[in-house]
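Some chains have been omitted; the remaining ones sit where they do in the full complex.
When the chains are written out, they are named A and B in that same order, and each has its own residue count from 1.
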Amino acid sequence: MREPAIAPDGARLRAVVEALVFAAEEPLTVADLVDLFPGVGEPALLAMLDDLVEEYASPDRGLQILRVAGGYRMTTRADLGEWVRALFRSRNRRRLSAAALETLAIVAYRQPITTPEIQSLRGTDPAGVLQNLLDKKLLRVLGRKKVVGKPLLYGTTPEFLAHFGLNSLADLPSLEEFGALLPPGAVMEPAAQATGPFEESGEDGGETEDGDGTTTDGTDETENLEDGDDS
Amino acid sequence: MSGEPLAKVGDDTPLSVRLAMFEGPLDMLLHLVRTGGIDVSTLPLTEVARQCDEYLALLREISLESAGDHLVMTATLVHMKSRSLLPPDPAGMEGLEEDPALEPGRGTQHMLVVRKAAEQLQEREAVMELLYSRPPDRVQEFAGEQGIDADLYALLNAFQAILRRLGSDPAARVTRERITLVDRISWLMDLLTRERRVGFRALFEEMGDRMSCILTFLALLEVIRLRLARAYVSHHHEDILIVLAEEPPVPPAPASGEQADA
């Protein structure tokens, strides 16, 4: 029942074994093969596996078959590992790490925003990630916030808009708009307090001239963060 | 299209709708309809509207804001139901109108083509099901952190994940108004970076509507508050001049090894 109708032999069996060594999650064992091809016999299957190892063991091949943990598995040749690593590095350069995407999202929705403010939202120091996003020209420095430590204020760039197919920041989807497309949770947040448009910028409570005073808890938070600022 | 305030319940008791299929606050009903929990086409809207009307009659003296919210929610429900019952909205179809295949009346034919195209994809999928790739963990030692090819959906998901981690921090809410303001701040900073100084009146010259003027003014206040720019009265120009704060911004020195930690 588990075995498909016609058991392969000869060259086709060899091809099947090659496919199995390639695709198996765990190292492929002779026992696996005996299970699949009870008619072939263990010695013949073992010989076939060893032939395959031989065949791949040429310096001109990019792949090798290793005997590990009682089985056989296909990997890249050890001396080519640096190139595989280089490929992944090069691809990731064109993309965003999860940390970078989060930071980008924060800046997009909360700009202009400082490093300590980003850190208070993400929980980790965003300096390295910010540099990466500046290098990619997705973020830019808008200026310095005139509070203790004079942290830089970050905002998004025209390139950011182009990347995401937006004309202006007003085109960023709001949570409410995207609600139907996202798992419930953030959608139905109670609009507990009617907050002014500047609500989240009210952290620099030490200054007298900013009279918005909407958030009371923002003050402590930001001051702590600014003490710890690495500038 | 659906940027209406969702659940702006006032300090009064919100309307509790009583229907055969649902009993609870109006905003919850709207939420369920939006997320597909309730099929809007089966919703007895006349009854919802009647109850809303009754409620508003009681409420009118108490809170205009709450009344407005309830009207918007009911209107949204009516809109959603009408959308589900009527043929597709022609306003949303502008780009398609030139295509004769998509004109009204060709719907059935068109559906046939869509079905066949889908069947064709399904056949391809069945073939691909027989092709196995290498197991994902085989090159893990080289892979490092997987990069994301981000689109708007990924961006918003990332932001939503942060909000969820923070809990219900009201200041973290994203509203259309906030984003529009951010956009205006960005516009103002662009202008100031380019021009170094702008006359206050000139800022508003091109503004067509009240809302733009208000937003621009709010953006200006914000920029001044952040001291990205200064404002002073120029007797020479008989105007207020907005001047970009000097201090060329300097990007921080890269802190090495930061990226890997998060």
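To be clear about the criterion, a residue touches a chain if its C-beta (ideal position, glycine included) is under 8 Å from a C-beta of that chain, and two chains touch if they have at least 3 such contacts.
Note that the structure is predicted; figures quoted are calculated from it, not measured.
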Message: Each distinct protein chain appears once in the view. How many of each does the complete structure file actually contain?
response: A x2, B x1
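Here, only the chains that are shown with their structure count from here on.
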Statement: Note: subunit B sits from subunit A at a C-alpha centroid distance in Å of 24
Query: What part of subunit A is in contact with subunit B in the complex they form?
result: 19, 22-25, 73-76, 81, 84-85, 87-89, 91-102, 104-106, 108-112, 115, 121-132, 134, 141-146, 152-153, 155-156, 164-166, 168-170, 172-182, 184-193, 195, 197-201, 209-210, 215, 218, 230-231
Field: Of all residues in subunit B, those that touch subunit A in their complex
entry: 1-9, 27-28, 31, 34-36, 132-135, 137-139, 141-166, 168, 170-183, 185-187, 189, 218, 222, 225-228, 245, 247, 249-252, 254-259, 261-262
